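Before I ask anything, let me first share the structure, which is written out below as structure tokens.
What you see is the complex with one protein chain gone and the rest in place.
For subunit A:
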Amino acid sequence: MSDPLFKALADPTRRVILDELTQKDGQTLFEICGRLTMKHGLGSSRQAISQHLAVLEEAGLVTTRREGRYKFHHLDTTPLRSIVERWPIQ
């Protein structure tokens, strides 16, 4: 059980980022920032969102993929499995 996972999930902005990646996987930084601002009123700077994504990436919840000149962020929920393995859902 990794602490980075819980640290990543503890922040509300990071949970919203995961929600938005659940709605549509594979987004640029610009799209994530746009969704947070327009849909959630979260006016964080691009740098702040970039740092949130780095924390999510460290926890294994987000992976990035380069495609030509573009960079996309993808959701990976597999680290969450460790939670139900630790505290099984009956």
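Basically, a contact is a pair of C-beta atoms (placed from the backbone, for glycine too) under 8 Å apart; a residue touches a chain by one contact, two chains touch by 3 or more; residues count from 1.
As a working rule, contacts and distances are computed from a predicted model.
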{"item": "Name of the absent chain as recorded in UniProt (options \"Flagellar hook-associated protein 1\", \"Catechol 2,3-dioxygenase-like lactoylglutathione lyase family enzyme\", \"Raffinose/stachyose/melibiose transport system permease protein\" or \"sulfate adenylyltransferase\")", "value": "\"Catechol 2,3-dioxygenase-like lactoylglutathione lyase family enzyme\""}
{"item": "Positions on subunit A where the hidden chain makes contact", "value": "24, 27-31, 34-35, 38-39, 46, 69-72"}
